[in-house]
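In this view, the complex is presented without one of its protein chains, the others remaining in place.
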Amino acid sequence: MTVTADTEADAGQLATAERVRKIREAQDAGVSRAEGWRRRGPLLPALIFMIVVTQIPFVFTLYYSTLSWNLVRPGSRQFVGLNNYIAVVKDSQFWTVALNTVVLIVVVVLVSALLGLLLALLLDRAFLGRGVVRTLLITPFLVTPVAAALIWKTTILDPTNGILNWVLSLVGIDKVDWIGQFPLTMVMVVLIWQWTPFMMLLILAGLQSMPRDILEAGRVDGAGAFQLFRELTLPHLRRFIELGVVLGAIYLVNTFDAIYMMTQGGPGIASANLPFYIYQRAFLGFDMGQAAAYAVVVVIFTMIIASFALRLIFKSFSGKEEAA
Amino acid sequence: MAAITYKNASCIYEGSDKLAVDSLSLDIQDGEFVVLVGPSGSGKSTALRMLAGLEDIDEGAIEIGGKDMTGVPSKDRDIAMVFQNYALYPNKTVAENMGFALKLRGVSADERRKKVEEAAKILDLTEHLDRKPAKLSGGQRQRVAMGRAIVREPQVFCMDEPLSNLDAKLRVQTRTQIAALQRRLGTTTVYVTHDQVEAMTMGDRVAVLRFGKLQQFASPNELYDKPANAFVAGFIGSPAMNLVTLPVASDGVKIGDSTLELERDQLTKLSDLGLSEVTFGIRPEQLELTDSGGVEVVVDLVEDLGSEAYVYTHAGSGVELVARCNPRTAPKLADTVRLRRHPEGAVHLFHPETGERIN
Partner (left out) sequence: MTTPLVRGTEKTTATTDSAATPKKKGRTFSPWGVVAWLVGLGFFFPVFWMVLTAFKQEGDAATSPPKLFFTPTLDQFKAVFDQGIGPAMLNSVWATGVSTLLVLALGTPAAFALSLRPVRKTQDALFFFMSTKMLPIVAAILPLYVIVSNIGLLDNIWALVILYTSMNLPIAVWMMRSFFLEVPGELLEAASLDGASLWRSVREVILPLVSPGIAATALICVIFAWNEFFFAVNLTAVNAQTMPVYLVGFIAGEGQYWAVLSAAATMAALPVILCGWFAQNKLVRGLSFGAIK
């Protein structure tokens, strides 16, 4: 209501802006060196450790990829420039394996996210023994992956004595050699079994962090259960699902244990993913240079996808809440 | 105990270009209970936090007991603060919460226990001493927060809206208790609130802030009787003072066809300033129903509070006026009545553009 005369107001504002500017300058200069170090100091040990242990090896990998170097043939270390990379591009197997990797990650993440969502919805309501069911459901995530792969391969999926074939035989379906015929799919099944609990827990946290009153408001406004889910719950859960998808994908890129145990990448390369393929080249074929080149290519692809993913995480979790 | 002086103190909001507190100057005496009041965003909490050392003093200075506090960290200022959300340490018991500051100073356990028990007695907390904050009600937690401050026997108490999380009845009760406590202890206290009733009832002097700037710093009575500008006039007092911008006539101000008369010296001041319009202020209790003279108004709403009634009306020209009257003789909705200024009634005149007081 009290408005100063125009010219006075402008002059006043200019003066204020000037003072603010002076203060700002003083502030920026003022955060002393000591304070800066004190604030960031505790961060340094962890940071340095990570740089040393992760970045330096990668630099070496880059270097190796320019060599033709076979561990078994001593003295074979020579610089060959980008030859290894050309070999990578020309390697038709590489592309199949890359495809396998992508398929594996996408299918496992999507299916386990979906299953996780369903399970979270189931567990969101109270019922007798809910705690026990939750305990049962998180167990697959805890089991050592190689142990899990082993058990699935032998006791469950074995063509002759496995449980799956026995159950199917009860409904009149013939015995199937699951791992032999569907190697990649079986690997994916085991991975889905192990990762669904993780997704479920994340989404459950999302469900339980949702303020109930907006659901009540929706009900009063006349929305049915499905509409409530689609319009209110699902958008709220989006953050959590995204987080699960990104984290799951990060870990799944490195899938190795299940393939090693169940199929050894075979038959041929039918169920090999990039980590396993590279492992074969390096530790079974001893071709360091070649393996390094593959690894660098994998890293480049991953970095591209990862930068999108990281942006996604930070966007979703920069502390902004959606519901008022 | 110490006197506090704000000397043109200013502070910027983090990451913004706006001044949260703009050149605040206050002279607070030793033992005084000063209330900082104002709407949200007025900078009152920031001003308090600058005193406590929780916000930087970007410009100017603040002195406590004559010592400049620039660069002095909170822990060395000997100030105790009661936070709006109490900020009790969740993993400590009530006794440990209250004794923490003493423990940090190295006071012996026996001495600590004695002091804590004394404070607990004053605050009726003795039976809760071994409980953790999670097991207490809101009012009890508030008292623990106060106890934590009292035990320290600091030179200054800072209180940041300590009553706003309590329900209405408890608030009124606790208000009187805090005021009594402060009188007994005699510690200089700076108290922040957005509630002008708290300000008026508790403070020795009240500072009204708006957009970071000090509007007026005076005793409650003076704020009520002689507000320095239109903002203070409208902020203090409930229901608010009637404030309307009216055209000036030769003998008063015109409301529609009627004229509300003004005194000789008031009219002189107005013509000296060459104003054709003035912001006219009159409190509801200074308006009375009358049979003749005054302004004709139509009743929009009557609020009957039992002890008194407030009549909300509007005049033909659209001007709205609130008047106080006896609930037994209050008019009814849509009645046409006449309002005139009480013979002894004070009138407040403010510049229509700057809002500064004229009379």
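For clarity, chains are labelled A and B in written order, and residue numbers in each chain start from 1.
The working rule: a residue touches a chain if its C-beta (ideal position, glycine included) is under 8 Å from a C-beta of that chain, and two chains touch if they have at least 3 such contacts.
Note that the coordinates shown come from a computational prediction; the quantities given were computed from them, not determined experimentally.
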item: Omitted-chain contact residue, chosen from B:I4, B:L24, B:V37 or B:A80; value: B:A80
item: Option touching the unshown chain, where B:N8, B:S108, B:Q173 or B:S219 are the choices; value: B:Q173
item: Contact residue for the chain not shown (choose from A:V133, A:L228 or A:I269); value: A:V133
item: Residues belonging to chain B that touch the chain removed from view; value: 52-54, 73-77, 79-81, 83, 85, 87-91, 100-101, 104-105, 121-125, 128, 131, 134-140, 143, 146, 148, 152, 170, 173-174, 177-178, 180-181, 184
item: Touching residues (missing chain, whole complex) on chain A; value: 39-43, 45-47, 49-50, 53-58, 60-61, 64, 119, 122-123, 125-130, 132-148, 150-152, 154-156, 158, 160-161, 163, 165-166, 193, 196-198, 201-202, 204-206, 208-212, 239-240, 243, 250, 253-254, 256-257, 260-261, 274-275, 278-279, 282-283, 288, 291-292, 295-296, 298-299, 302-303, 306, 309-310, 313-314, 317, 319
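Definition applied: only the chains that are shown with their structure count from here on.
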item: Between chain B and chain A, distance of the C-alpha-averaged centres to the nearest whole Å; value: 54
item: Chain A residues touching chain B - in the complex, by the definition given at the top; value: 1-5, 16-17, 19-20, 23-24, 26-27
item: Complex contact set, residues of chain B against chain A; value: 10, 12, 17-19, 22, 56, 58-59, 229-231, 234, 243, 279, 353-356
